[in-house]
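Sending over a structure as structure tokens; questions will come in a sec.
For this view, one protein chain was removed and the others were kept in their places.
Up next, chain A:
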Amino acid sequence: NLDSETTALLLRKRWALYSVTPLYKFSSAHLKAYAKLLSAYIAAEKQKGLAVQVGVELDIKVAISSLPDLKGSDQDEAAILVQLSLRSQASQKKSEEKLVWSGCFCSVCGDDLSKNVSADFTCLPVFLANGAESYTSIVGSWFQEIFDCCFHRLAISPLNLSWMAAMWTGCKVEENASAVELVFSVPNLPQPLDISYAIHPEDAKALWNTVQKTPGEITQEEVDVFMDCLYSHFHRHFKIHLSATKLVKVSAAVASAHCDGIIKFLQSQYIIEVLMLLTELAISQIQ
């Protein structure tokens, strides 16, 4: 189970998703040294004029730490957290630091990838980034240069989003849980049109319970039946075939995901489960 600090770091933030190939000769014993090197790299980029902040003399402080509880099995590497904070050069007080960017490398049940690579590589296929895109690309370039890895934006297909919709609907809902919301984008129109379909969480769960045969197990067939029920219900009322549109966003009490590769964790007890699914998606993109 995750401790509250890790949970607070991850919950309710908008994380951009990336898949990362294994890192070469990365060691969790040298995190402080890596932080210093990354800090120097960012300062150098700033000199080149590629920095984000202009005007005020602000330092970027880099902190790299390990999150040992953020993993699935013992074979998983402990997650690595990278944080960039802004600190005014005049003040050395820690309280005046402002966290501007966070990045997290993690792996939850990523055995499919780690069993095929040599011991020199560290497998942390999922990368979560929160903060300005410019910082993400600077940190990404540094890691790619030093550890010979590759970052790729992890998009989520409508097929995988429907899987998430079914999975998250089935999770235990507490009182006053938010609605299950599906957002569809309609193609081939002169003006873009988005359709938002919100379902009461109790109703959605009741539907899923009639579809799912074995608790704890989900099959593609069950996901298809679940989605077809939702589509035919919508068609009955609005005469629109949602199956001809593109599912772009799924939102439930547990988490929300967007096809561009954006995730938001909303309940602490399901963070690991969601990360497990993301690890699977990242690994299939890498392989």
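We adopt the following convention: a residue touches a chain if its C-beta (ideal position, glycine included) is under 8 Å from a C-beta of that chain, and two chains touch if they have at least 3 such contacts; residues count from 1.
Operating definition for what follows: contacts and distances are computed from a predicted model.
The hidden chain: which UniProt name fits, "AP complex subunit beta", "Elongator complex protein 4", "Glutamine synthetase" or "Centromere protein M"?
Cross-referencing UniProt, the chain left out corresponds to "Centromere protein M".
Thinking of the whole complex, not just what is shown, which of A:75, A:116 or A:157 touches the missing chain?
Of these options, the touching residue for the absent chain is A:157.
For the chain left off this view, which of A:39, A:65, A:178 or A:243 is in contact with it?
If we include the chain that is not displayed, A:243 is the one touching it.
What residue numbers in chain A mark contact with the hidden partner chain?
Contact residues on chain A toward the absent chain are 155-159, 162, 187, 220, 227, 231, 241, 243-247, 259.
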